[in-house]
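A single protein chain has been omitted from the complex, and every remaining protein chain is retained in its original position.
And then chain A:
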């Protein structure tokens, strides 16, 4: 039996009386990219927060590497990138990477080479000694991704990683995600860019607090009898699509 990297079982979450998640079931196996798609406010970020142990589920369990979350120690093997860039603006790119590297628990001996490696991946090597304030929006996103990649985590959780990034860079990032996947590591990614949803191995369609559908993009398109994930999404949401 395949071991699950991430396993969400009957996850439910309410904030006060407001129910955000009703029943979430999701698994991530080694070496696959899972796309979590859904409209704004569907609870994508809440799913991620519970998976990371920042929130505790009202019901159900979240397991990472077969261990129940929240679990602080497991966080060292998870790379997380939030919707916001979350960088220290007055520090240089290198100082940001160094700080988060230490926080992740990387050994001092490995830190320098790890920083060098992730900087090369996101093509920031030349700008590492500049302060983040001077960075462009795209550079900040790349640095943010580089921080998530520090320490070769087994699981990458990326919340809208390609927002505000130009197409060339987006392609570059997806290529890198593909390479990470090849090394047997897993990625959970949220997005609302539908053509990105075509690039993932399996799509989880989040709607009304439940996973409406969870399958490969091809199978979903067959199931909904449409030709793109975007239309799957619209159909699931109950929006009339303009048939051309």
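Just so we're on the same page, contacts are C-beta pairs under 8 Å (C-beta built on N, C-alpha and C of every residue); 3 or more make two chains touch, one makes a residue touch a chain; residues count from 1.
What we mean here is this: contacts and distances are computed from a predicted model.
J.: Not counting the visible chains, the remaining one has a UniProt entry; which protein name from "PepSY domain-containing protein", "Oxidoreductase", "ABC transporter permease" or "Sulfite reductase" does it give?
T.: This omitted chain is identified in its UniProt record as "ABC transporter permease".
J.: Of A:23, A:95 or A:176, which residue touches the hidden chain?
T.: Touching the chain that is not displayed is residue A:95.
J.: Touching the left-out chain: which of A:85, A:127, A:160 or A:196?
T.: Looking across A:85, A:127, A:160 or A:196, the contact with the absent chain belongs to A:85.
J.: Give the residue, chosen from A:12, A:29, A:54 or A:207, that touches the chain omitted from the document.
T.: A:54
J.: Could you please point out the chain A residues that touch the chain left off the display?
T.: Within chain A, the residues touching the omitted chain are 52-56, 70-76, 78, 80, 82-91, 95, 98-100, 102-105, 147.
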